[in-house]
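Before I ask anything, here is the structure I am working with.
For this view, one protein chain was removed and the others were kept in their places.
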Amino acid sequence: MPETGRYTLMELMICATAHLLEDGKTALIGTGAPLAAAMLAQKTHALNLIILFEAGAMAPILEKLPISVAGSSTQTHALVHSSMDDIMESCQRGMVDYSFLGGAQIDQFGNLNSTMIGADYARPKVRLPGSGGANDLASLCWQTVTIIPHTRRKFVPRVDFITTPGYLNGPGAREAAGLPANTGPYRVLSTLGIMGFDPASKRMTVLSIHPGVTRQDIIDNTGFEMLFAADLAVTSEPSDAELRILREQVDPTGMVLSKTMKE
Amino acid sequence: MPETGRYTLMELMICATAHLLEDGKTALIGTGAPLAAAMLAQKTHALNLIILFEAGAMAPILEKLPISVAGSSTQTHALVHSSMDDIMESCQRGMVDYSFLGGAQIDQFGNLNSTMIGADYARPKVRLPGSGGANDLASLCWQTVTIIPHTRRKFVPRVDFITTPGYLNGPGAREAAGLPANTGPYRVLSTLGIMGFDPASKRMTVLSIHPGVTRQDIIDNTGFEMLFAADLAVTSEPSDAELRILREQVDPTGMVLSKTMKE
Amino acid sequence: MVEPGGELFQSPDVEAARAFFRTKSRAMTDKRMTVPEAVKRFVHDGDYLAIGGFGSVRIPTAALHEIVRRRYRNLGFCGHSSTHDFQILADGGVLDRCDISYIVGLEMRGLSPHGRRLVESGALRTTEWSNAGLGWRYKAAAMGLPFLPARVMLGTDTERFSAAREITDPFTGQKLLAVPALFPDVAIIHVHQADIYGNAQIEGIHIVDRDLARAAKRLLITCERIIPTEEFRRHPERTTLPYWLVDAVCEVPGGSYPAEMPFEYTSDEPHLAAWVAAEKDETSLQAFLERQIFTTRDFAGYLALNGGEARLAELRAAEPLQRPEPRG
Partner (left out) sequence: MVEPGGELFQSPDVEAARAFFRTKSRAMTDKRMTVPEAVKRFVHDGDYLAIGGFGSVRIPTAALHEIVRRRYRNLGFCGHSSTHDFQILADGGVLDRCDISYIVGLEMRGLSPHGRRLVESGALRTTEWSNAGLGWRYKAAAMGLPFLPARVMLGTDTERFSAAREITDPFTGQKLLAVPALFPDVAIIHVHQADIYGNAQIEGIHIVDRDLARAAKRLLITCERIIPTEEFRRHPERTTLPYWLVDAVCEVPGGSYPAEMPFEYTSDEPHLAAWVAAEKDETSLQAFLERQIFTTRDFAGYLALNGGEARLAELRAAEPLQRPEPRG
């Protein structure tokens, strides 16, 4: 889809992410696009969405998009200046509804790799940061949403390293591993569409395709066999009101909006 | 020893307790006589003794003797208003040097009972409070000091219930139970003398006898075979300076000093 | 290996707890209600109850009295550093089981005669713990864990009559005690300030209330005063409890009376002594409860009966802790 016209791909994805967030829920959010989506949701349909940052800020009123999940910008007008252990323990107790993830690779079960590219852990071709809080949030929060560019290099048959658990090797695997019940990847928002996971097989399934994208585009850019929902939809486009709030209030400096979702 | 003359038995015991406390150490202290001893120590030889209360007050400057270990009087001018878990975890980590205990019964290994008198747990003859923090402090602090009236009803062959661990059933028993190494009862301050524990047998051993008390008095008032140190001493008497500070500064209202150590 | 002998009153199952917490409302709604409303709505016969504070310090007296006034039955109770709070519930006859680290005792104020009778008669099912052990049970629950390791209670009868179990550290082989998570059905905590949504500030030491508030399935707050939410956003480092933990907010000035409230008022020692004296036998106790609780409509009535605002003013004047001056 060309980055021209009424909205950009980034704007489409941020608005689509915002639509996933219900009011009065708790959301553990990092920096970048997910945070823009959460701020947009707060300014539209989810006034009392509770934003939590893994480093310890609880329910802030954000004035600008933070660079660091521990920075001052995550703490403005917060209800609590707490700590990472309090946040992570709230997730482990079952009090946190949403979290957002990214990664270098994702497989059909939603497993994510942000640790290394290559075959040998001791001598990686590319060393990446590691889990950070991603493994924790994907293990403990009720619904995790991954935002990731849609290419064959990222949507792979097998991730080089399972940093963060999706459904591992399929149905029942999370429970067998000891992870909390009824958790796991909820949605994958890519540059081509919105994916969920088949309840029975836990395999990634396209729920909606972005405007101008074809089913074949998705097949061509996915390294594993992608499933498609019977009632395949087209991703709803951002309203003018959403775009105005996003551009004027959420990210006036274009910190996130100016970025593209390409690697 | 008659409660007449230059000082009372309570004053003797409080001063003797104060002499056990070194400067620059941490002491977990409850209410009553031990606290009076700690305050006396702070005003004499141990200016920087760090007083901790199990409910969460750290390093207060005490204005009056508290009624509750969680009360306002434990928190005056404290360096930290913390919590019980922080205090107990400091003990478990090995940061707390002294603690003070009492009880209804004590045996030759320093095991204490503050839970029940009787043979049947489900139908006790007398129900007592239970451990409170006593079991924790006796398990975790480096040196525990017990202050207790010296009678056959209290110094018994076998306590009805081991609420709080002394040396359990003898040498090696604490370590075998999983309790921290090199901990255990340090001193027992009674109304008749000061006892320690034989390094080899871990049995209670009289180190010093209070002025006017005889070895026979101790034998007659102890329900088990008490050992006596070869170099048996006489408990040092309070100095006039100590008595003045105790009466004028530590406990001017006589909250503790007016009490007797009889049951 | 000591076999666990004590009864485990609450399940430490974290999956069941997570399923409950998933459904617990996080909505930012006005949660103010009267104490009778809050108790009626959130406390049920048979519930396992936990109380914040420290027995004679910062306790939710109004809610405790209301539970007795409504003649609840078969409540479980967490006897962690409990003194006057246990005394009220035990005297009211609402308890049938109790985890014990400290009950019956009243610290420097002696023992509760009726508390003794209740346990000595065998009318209360009990399980033993230590203060740290029981506190860490709250912390395990707050952390979403089925247990926490600990190095207390080991080798004693306190362990033998507890429901803890011995485990081995997988790294060093160290023997440890596992204390099971404790998720109370309902907890009631008295705090200094709260807003209408349940954000709360506790001043002075917190004892175990941070962990208790997070461990409890339902949480009732009574507070000295309601303050604007803006105060919490101005001092987020002072927020003890965020609103999404809290189910009800009841404004009860003097609400810890006759127990002390740090920075507010000291304890009413003569009244506490009278309470102990009234427990000398069943007849005098029932007469005392009739007068103090059953015939008073609510906490205001109880306070008025015992000197009211005038008495509270005396206790405020005697409070040793002063609020810190504004920061430079």
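A, B and C label the chains in the order they appear, each numbered from 1.
Operating definition for what follows: a residue touches a chain if its C-beta (ideal position, glycine included) is under 8 Å from a C-beta of that chain, and two chains touch if they have at least 3 such contacts.
What you are looking at is a predicted structure, and each value in this text was computed from that prediction instead of being measured.
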item	value
Contact list for the unshown chain, restricted to visible chains	A, B, C
Contact residue for the chain not shown (choose from A:5, A:130 or A:157)	A:130
Touch criterion as defined above, residue of A:63, A:220 or A:240 at the omitted chain	A:63
Absent-chain contact - pick from A:31, A:191 or A:221	A:31
Hidden-chain contact residue, picked from the options A:34, A:180 or A:238	A:180
Touching residues on subunit B - with respect to the absent chain	24-26, 48, 50, 58-59, 61, 75, 77-81, 89-95, 97, 140, 142, 180-182
On subunit C, residues whose C-beta touches the chain left out of the figure	8, 11-15, 144-151, 165, 167, 169-172, 174, 176, 178, 180, 203-204, 234-235, 237-238, 323-327
Touch list for subunit A against the chain that is not drawn	31-32, 53-57, 63-64, 67-76, 81-85, 88, 91-92, 111, 115, 121-136, 139-140, 161-165, 168, 173-174, 176-180
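Methods note: only the chains that are shown with their structure count from here on.
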item	value
Centre-of-Cα separation between subunit C and subunit A, whole angstrom	40
Centre-of-Cα separation between subunit B and subunit A, whole angstrom	58
Distance from the mean Cα position of subunit C to that of subunit B, given in whole angstrom	28
Interface hub residues of subunit C, defined as touching at least two other chains	none
Shared-contact residues (touching 2 or more other chains) in subunit B	none
